[in-house]
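Before any comments, here is the structure.
Of the protein chains in this complex, all but one are displayed in their positions.
== chain A ==
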Amino acid sequence: MSLQNRFSKFHDRIKLGREDDAYRDARVKDNSILDELKTEFRLAGYPIVDSFLQGSMKTDTGVKHPIDDFDIDRAVVIDEENAPDDPVVVKKLVLKVLEKRGFKNAKVKKPCVTADYINLNLHIDIVVYRRRGEQYELAVGKLNSNEENRQWSPSDPKRLIEHIKDSSQYVGSADLKLKQFKRLVRYIKRWRDEKFGQYVGKKVFSIGLTLMCKDKFRPSIDDEGKVNDLQALRDTISAILSANYFQYAGDGKYKVNVFLPVEPYRNVFENSSVDTGTQLYNKLRRMLAKLDTVLEEDSLKKQCEVLQELFGDDFEVPETERLNENQKVAFSTAGVVGTSQGA
C-alpha cells in the first residue's frame, strides 16, 4: 500500500460533506431554519429570493473538527427594491428566528448573525445579501452600530465560490487536480486544528488558508497519472511561504495578509494580530521541514509517524511496512464509470 493510499484513507476520515451522515443533523436544522427565515422575511416584507451555502460545504473543503462543532454557513438573499436601508433590520429578523428556536449565544456580528445550537455540536452563521441584478451587497452592522457602520457592503460571494472551485487553469485531468487541491485544503485545515490552540486556531481563518492554497496550489501527478498528495502539499506550502502573504514585522514576527480575489477585495486577516501571523508562519515552516523529512524517508511506517505528528491520530500508522497490509480488496466507490475504451 502506498503513502498516497494512506493519504486517501486519512482524507476519508476527516472530510465532511453536506450529505455525510455526520452532518445529517446539521443539514436538517439548516433546512428547517431556512424555512422559518423565509416565513419571517416574507411576513416582514423582505421575501427571500435566493439562498445558498457558503464556506466549506459549498467548496467541498469541509473537515470534521476533532473537538468543535459542525458549522452551517448559510446565505439568504433579498431583492434590493424590497430591502430596508438599514441592514441591521433584516439581521434582527434572523436573530429572532434563531432565538425562537432555542439557540444559545445568538448574536448579531458585523458580517453575520451567529449562534450555537444547545443540544447539538452545531454552530451557525447566517449572512444576508441584497441583490441588484448580478450585484450582491452584504448586510454589515451590529445591533449597537452607529449609522456609519451599518451598510450594505458590495460583495461577490458566488464568484468567490466559483474562484475556489475553478479548474480551468489545470491542463489535463483538471477534475483530478481540483480534487487534489480540495484534499490539500482539508489536510491544512486539519493541521491547523491540531497545531493551534483553540483561541488562535479560530483566528487562522479557513477562507484565508483556502485562498492561499488555491493561488499557490502546485498539483503533483506524475507522467503516468499517479497522484502524489505529499509532494503537492509540500510544494504548495513552499510556494505559500515564498509568496508575499507574510509581511515581516521585525523581531522575528510576521503579519499575514490574504486578500479576497472578488469584491470587496478586503484582507481576510485585516484584524488579525501579529501573533497569529507569526504563529502561522512558523508552524507552516515547521510543517514544510517535516514534509521534506517524509519525502526523504523510505520507510512507510516512519513516514506515517511523522505525518501523524502533523495531522493527528486520524492519519494512521501501519503496524508493519508496506507489503501485505491490504489483503482486503478496496473497490471503487463508483457504481458505473463511462469510458472511452473500444477495440
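Definition applied: a residue touches a chain if its C-beta (ideal position, glycine included) is under 8 Å from a C-beta of that chain, and two chains touch if they have at least 3 such contacts; residues count from 1.
The rule is short, and it goes like this: contacts and distances are computed from a predicted model.
K.L.:
Per UniProt, what's the omitted chain called: "Manganese catalase family protein", "Sugar ABC transporter ATP-binding protein", "Thiamine biosynthesis protein ThiF" or "NADH dehydrogenase subunit M"?
P.N.:
"Thiamine biosynthesis protein ThiF"
K.L.:
Quick one: which of A:89, A:200 or A:221 touches the chain that's been left out?
P.N.:
Residue touching the chain left out of view: A:221.
K.L.:
Among A:51, A:151, A:173 or A:308, choose the residue that contacts the chain missing from this document, as touch is defined above.
P.N.:
A:173
K.L.:
In terms of residues, what is the contact footprint of the unshown chain on chain A?
P.N.:
Residues 1-2, 4-5, 8, 171-177, 179-180, 221, 223-227, 322-324, 326-334, 336-343 of chain A touch the chain that is not shown.
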